[in-house]
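A short write-up of the structure that comes next.
All protein chains of the complex are present and in place, except for one that has been dropped.
Moving on to chain A:
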């Protein structure tokens, strides 16, 4: 909900309460003032009548029964309320009356003066009409004011928001925020500028660290590997030394590949792969299957590729490559001779199903780092972790399921 809408909501509640209260008070006040005025007039009229009767020595001749009744029976004197049926409007109309007695020629007469009261409903109507008109006007003005406020007053805020949305950590130029005369917004902009500077510096440091770590590790490994290779060329190398030298050489390769995989993982985690363009995964799958042809043939696996819909994902080409080859290599490596490999692509997912040995252990652990089917294998067991990280980087998900019936392993990369 927008800030202004929220403020308006509270404002509206306050206005409603005030107006209800005001309407009530106004209604009661008007009613009371009117009643007092009527009483005053009745009493004044009574005094006037008494005086006239005393001076004239006769009762008033023509009287409207609704305004004055004269009877010989004397009512208790004082003010009171009554309802009289109005034959024209066919309703009972409220009246205020005052009863008093006069003595004329030794005879006591009871006189009652009446005055019609304006109907309560009418008063309420007037009050509500006035109040609602004012309230409506106020709300209308409020909406207009808000529209103006959000357009002009909040404009710097939205500009800041736009620059933030467009800001990429990897871009070389700093975040540029427009200057604004409003203190709150300029403070916000300052704080944001400082924050992004710090974050950029951290990011840069992290990036350099990964690159330096790669360089500092791979260089000695390169020296070791080159020296070992040269050692292996020596004709005088005794056979007893050949085996250990070769083992050293293999271990060097293994260490180097492990380090490459870890560097790749941390680079994905640091979001250092910014370039992305649409990659057609079906084409990539076909390419990779071609590269694995020999391994497939050796295990007598006939891959089945089903493309329900071409899947195109915007990603870094090298990562797309790594994702597909890791998944396919995994499906071939852990397949059984004469097994099956089914690849299905639809508009949102790449699904790779392969037969294999029954799964031992926790299926949720399979995507973890350093998970290996065969502990003695040279591969560091990071392939599926890398695939999972790549999916995650592009807002997707990699899910593993195992179907005991037929020992099917399914890896589904959902985008």
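Please note the rule applied: a residue touches a chain if its C-beta (ideal position, glycine included) is under 8 Å from a C-beta of that chain, and two chains touch if they have at least 3 such contacts; residues count from 1.
The criterion applied here is as follows: contacts and distances are computed from a predicted model.
Novice: Between "ATP-binding protein", "Sulfurtransferase TusA family protein", "Response regulator transcription factor" or "ABC-type quaternary amine transporter", which matches the UniProt record of the unshown chain?
Specialist: So, among "ATP-binding protein", "Sulfurtransferase TusA family protein", "Response regulator transcription factor" or "ABC-type quaternary amine transporter", the name matching the hidden chain's UniProt entry is "Response regulator transcription factor".
Novice: Have a look at A:31, A:69, A:116 or A:260 and name the one touching the chain we're not showing.
Specialist: A:260
Novice: Which listed residue (A:45, A:115, A:333 or A:399) would be found touching the missing chain in the intact complex?
Specialist: That would be A:333, which touches the missing chain.
Novice: Check the options A:11, A:154, A:249 or A:394 and report the residue that touches the missing chain.
Specialist: Result: among the candidates, A:249 touches the missing chain.
Novice: For the full complex, which residue in A:232, A:336 or A:393 touches the chain that was left out?
Specialist: A:232
Novice: Would you write out the residues of chain A that touch the absent chain, in ascending order?
Specialist: Chain A touches the missing chain through residues 211, 214-215, 218-219, 221-227, 229-230, 232-233, 239, 242-243, 245-246, 249-250, 252-253, 256-257, 260, 263-264, 273, 291-292, 294-295, 298-299, 316, 318, 325, 329, 332-333, 374, 377-379.
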